[in-house]
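The complex appears here minus one protein chain, its other protein chains still in place.
Right after this comes chain A.
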């Protein structure tokens, strides 16, 4: 749908990667459009990982400021990389930094595994759309293992960053990641 290449005055029809390239040239309207399209998603995704609204607001602001200033590095390196994925990478790193800063004052308690509702049938369909086997394999994981795997695989963080984000020692993160991988491998084979 929004894959039409950007023409004069057609910022609405440009895709995110085009918008980032325009931002790299200092196009403020393109930046506004990029923010309008991606910030609700980014804010929600951050809120799923951090309950402190103030930190989410700070991270969101820092991330978009980084986008405004460093858009050139995206336009230069990733020819057809996903702009949304690039955005998330920036935001995830900033979130970890924010946790690091806060850890100097209070160490956040590790997020308790939330009580999880059974997935509705139509949600199973989406899970199946990515990979049926992967979905059910993930389902067999204990919540604390899935949490670690999610931070490292889905969010693309390193062991150290994951330990900061989840408030766990690095050794624990490594052990859980190893256990999660073994369970996944068994479930997928």
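Definition applied: a contact is a pair of C-beta atoms (placed from the backbone, for glycine too) under 8 Å apart; a residue touches a chain by one contact, two chains touch by 3 or more; residues count from 1.
Going forward, contacts and distances are computed from a predicted model.
Missing chain, UniProt name from the options "ATP-binding cassette domain-containing protein", "ABC-2 family transporter protein", "histidine kinase" or "Zf-HC2 domain-containing protein": "Zf-HC2 domain-containing protein".
In the complete assembly, the contact with the undisplayed chain comes from A:141, out of A:22, A:95, A:141 or A:166.
Only one residue from A:56, A:98, A:152 or A:173 touches the chain missing from this view: A:56.
What chain A contributes to its contact with the hidden chain is residues 1-2, 15-16, 26, 28, 31, 35-41, 43-45, 47-48, 53, 56-57, 60-61, 64-65, 68-69, 71-72, 82, 84-85, 88, 114-120, 122-130, 134-139, 141, 143, 146, 150, 154.
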